[in-house]
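Left out: one protein chain. Kept in place: all the others.
Chain lettering (A and B) follows the sequence in which the chains are written, and residue indices restart at 1 in each chain.
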Amino acid sequence: MKNGRNSESKYKLLNGLKIDRRSFLKLTAFIPGLFGGGRANGQLDVTKAHSFQENIRDSLKENWVATSCLNCSGRCAIRVRVVNGKAVRITGNPLSKISEGRVCPKAHIGLQVLYDPERIYSPLKRTNKDKGIGIDPKWISISWEEALDEIINRLISMRERGRTHQLLLFSGLNSISSEDLIRRFADAFGTPNLITENGLENETEKLGHWMADGHYEELVYDLDHTHYILAFGADLLESSRPLSRYLRKWGRLRREKSNRSKVVIVHPYYSITSAKSDEWIPISPGTDAALAMGIAHVIISEQLFDKEFISHWTTGFETYKKFVLSQSSPQWASKITGIPQETIYRIAREFSQTRPAIAIMGKEAIAWPEGSYASYAIFCLNALVGGIDRLGGILYQEVPTYKEMPRLVEDEVAKKGRNQPPIDFRRTPRFPAARVITNQIPESLLRDVPYPIQMAIGFNSNLLFSAPHKEQWDRALKKLPYYVHLSPFVSEMALYADLVLPTTTYLEEWGYDHSSSGSGSPELRIKQPAVRPRGQARSVTDILFEISKRVKGTVQHSFALLGGNSREFVKLRTSTLIPWKDLLSMGVWVGKGYQYKKYHSLFKTPSRRFEFYSGNLKNLFLEIGIERKEDFEFLPHYKEIRFLGERKQYPLILLPYQPLMMMGNGSQNYPWAQETFLPMQGMGWDTLVEINSETAKALNLKEGQSVWVESPFKKIRTRIKFSEGVHPEVVAIPMGQGHDAYGKWQKGIGVNPNEILGVDYDWISGQSAFYNTRVKVYPV
Amino acid sequence: MPRWGMVIDLDKCTGCQSCTIACKVENNIPHGSPQEQRLRREIYWNKVIAVTSGRFPSVKTELIPMPCMHCEEAPCVTVCPAKATYRREDGIIMQDFRRCIGCKYCMVACPYGARSFNYREQEAKEYHRPDPPPERRVWGPWPFPTRTHGVVEKCTFCFHRIDQGLKEGKRIGQEVVPACVEECPSRARIFGDLDDPHSEISRLLSSRGWFRLREEMNTKCKVYYLHR
Partner (left out) sequence: MSSPFTSIKGRSKGFRILTAILIGLTLAGFVSFIVSYTWGHYVFGTSNSVPWGMPIVITIYLIGLSAGSLILSSLTYVFKREEYRPISRVALFLAIVLIFGAMVGIALDLGRPEKSWRLFMFFVLNNMRSMFAINGILYGGYFLIGIVYFGAILAEKYKFIKRMGIVAVLWAALVHMGTGAIFGFIDARPIYFSPIKPFEFLAAAMVSGLALLIIVVVALFKFTKIELNKSLIFPLSRLLLVLVMILSMIVLIDKLTHLYSLDRASLLWLLTGHYAWVFWGLQVGLAYFLPILLLSHPRSKNTLRGVVIASFSVGIGIFGERFGLVIPGVAYPMPFYPGKIEGIWGAEASFPLTPIETLLSLGIFSLMGLFFLLGLKYLELIPIENQEGQRTESG
């Protein structure tokens, strides 16, 4: 203790506190405030403070930038407030017809995505040859020149040896402009192996749609006008796209119309959407097709269908009707789904008598083996009530007609390369209608079928995290001879890279975007930098331009007349739609209003009608050479699900669901997303497994206990929560946690249920099955 | 004198938590961490709670956003010794960080758990944003962009927006609203003058069934909820 006069008087002056320099300075900042002049009456004079604020405010440079979000594939229009070069706030763009000026919470978290302190800002090169999770790559920073040189040399050598097809491109969540250029690069370079993440998303939805009317597209719903929503396995308020639209329209559907729309959710798990809907119908997992068929039975047998639409604009109805009436009684459906018969009758009658009504399918209903038929069955319900291209029914989203890119310049090498079969076996008898089978890649890489891959480039993909069966991805990525990963941070997949290039986040780059599901009218949204790119980050489009320039030859020529850089590319492509200055200031271009009932031109089927008996599928099978004799193979029907794992050994079914706060860019290193991660469970920063309380008691488990959730493939460890909102045979685990690559706010937190899923597909569309893995749960 | 209140329509609310996050952005609320959440030290000016009842399959979970209720008879105002929390004429319960001595009596007295204490300096947080305006050196009750540790904070109905809006002659409740109201995607939150019979909020309260939380506490709080 210091003695002596001086310190004592200092001691006395400041209330007996001994302080270090830092807090002393802090205290002095408060000294004027300690005496609080003018505040004695309890009313604080705000205006005095405000003038000071204004002085500060006037000295700041502030502007609003219209751009679009990319935290999921919704790509909603946003406006960013930038002050002195720093983005401080994100809000919606009222000019967008899709979101009408609102955004989902993830858009605000974009600020943390942009200013993530653990982003990478220079190219990284791997020095530790060993690859794998938990293995330190021992990155060294290199310059862009060096990095590009490495890549270019390899690419050029592949061209020279005519092995261009051995380049594998992974495309994760990128803007449409980036996707267009990636595709162009793949075509110009000469590889058919462009693998997007679509194979993990909703390919079965597209297929069901296509089987009925030839549109291999996501389903779009007229949420503005519908009066009844029957959703199968859909988390409308959490994982639908574009989420901002669903959130906004929920408000409208409930209380901004003259009548309140009823929402019924059919799902094995009581999600937020189920909690907010009018009715939650727990269904045995994987049996949504049976329910759809049962409902169709009621609608048809009670003559509640839209006779006018059915008779004029559909074919195959008689075959369908015969099949439904003979095979799919509500009694049959009730036995399979576990839903009481009365409920099926009631829902069917409500659905068909509350017009317009829509039947929505979500991933949980259709990402199963034979999910295409479930998708088809659910989609046909919409046709039964005449909701195709009508007010309050199914819409057909129009896409902006960008200015066409100049013709691709190809040489022999490119032509030959592109004619090689893609390594995901799309459009083969294994996956006849598939456009991409994302989860097939590990097997193809490991077995070198149909040929080995020499080099891979990943654009913002984190497939190791979002695809099922992490273990096979781990082995496959280890085997890749050379892998370049492009993303703003070192994700799980980037850990296997030989080279990581730092890309910009969506708030720092140029691009154009449109969403595949919206309000029907085409809508273009610009991406323009709200802030300057941080560090040495470059956007994907700019990197591609640079690569094409250096690869030279026809690749360079294919990119030649596209503007030369990302900004000019965007300007070029949007020039036919809207003047550049207007696009920059408004951020959004909306096409003309949606036209309904375009029946004469709408259906892309052999009969030019909506088909209950899929002529498209029949023709495809003939083309590919698949033998199918029975009629029902081309009708919507229910096929018994095959599960991965034996019921006796693995009594429960794993349901990995996607919570709203799961960011779509492959990282969860954002505290705002983490602390609000699971609102239904009132907690964040963790994963837990929800199990029906009766089932849990039968298994002698205790609330909050640490358990292993084990599938036939792997096991993960987490904590139990007893729940009343889970089907007795199901355990539900949220996705989004379980990162182990980087990130103070995500590493080592929670577990990723995708890791223990097995590999299975809806074979027709190539969609990965996520929900048919059986597990067992036991205490640690 | 207007009497500001808020209505949260639980039928339109989607439980998305945009309000929580928008409030964090607007008021530069420091984020938490796993340890802080476990120890219940995270700061939420607006929280969304989930209340479950019933048994499978008749389970019901209600998701209820809870900002500060700005009670007419606020227990926190009664117990604050330093007049750091007080009721403004327009009904907003203010929180003056300059005066707050951090005794936490208000936290004990609040029946809604609306108040949070700053357990640490926030400059250490990486996502900390010392953004304008105003700076800490601006004396006034405006939410300091960086609060010092040791003071209690809570939702302020974004009074800074309201005051600035009033100065600019804008209509509060239509053109100027708190951040949570502005960012709610389903427009489930409505803000306005409870004493104005023509305001949207008065219209809603007269046409829908409403309730307030913990009505038995008689705090006469000014955040109303509309039934589903």
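A few notes on this one:
As a convention for this text, a contact is a pair of C-beta atoms (placed from the backbone, for glycine too) under 8 Å apart; a residue touches a chain by one contact, two chains touch by 3 or more.
Values in this document were obtained by computation on a predicted structure and should not be read as measured data.
Across the whole complex, the hidden chain's contacts among the shown chains comprise A, B. Considering B:110, B:188 or B:201, the position touching the chain not shown turns out to be B:110 (whole complex).
Considering B:171, B:214 or B:227, the position touching the chain not shown turns out to be B:214 (whole complex). Touch with the hidden chain on the side of subunit B covers residues 36-37, 39-43, 47, 49-53, 60-62, 64, 66, 75, 77-83, 86, 99-105, 107-113, 115-121, 148-152, 213-214, 217. Although one chain is not shown, part of subunit A still touches it, namely residues 1, 14-15, 17-20, 22-23, 27, 30, 34, 36, 39-40, 678, 680-683.
The rule is short, and it goes like this: only the chains that are shown with their structure count from here on.
If each chain is reduced to the centroid of its CA atoms, subunit A and subunit B end up 32 Å from each other.
Subunit A meets subunit B in the complex at residues 26, 29-30, 32-33, 36, 39, 42-46, 48-50, 52-53, 56-57, 60, 83-84, 86, 88-92, 99, 102-105, 108-109, 111-112, 115, 117, 237, 244, 247-248, 250-252, 254-256, 260, 270, 272, 275-276, 280, 282, 660-661, 671-672, 674-676, 679-686, 692-694, 724-726, 728, 744-745, 749. Residue ranges of subunit B in contact with subunit A, taken from their complex: 9, 11-18, 20-22, 24-26, 31-34, 37, 42, 48-50, 52, 54-57, 59-63, 83, 86, 88-89, 94, 96, 98-99, 126-127, 129, 131-142, 148, 163-164, 167, 182-188.
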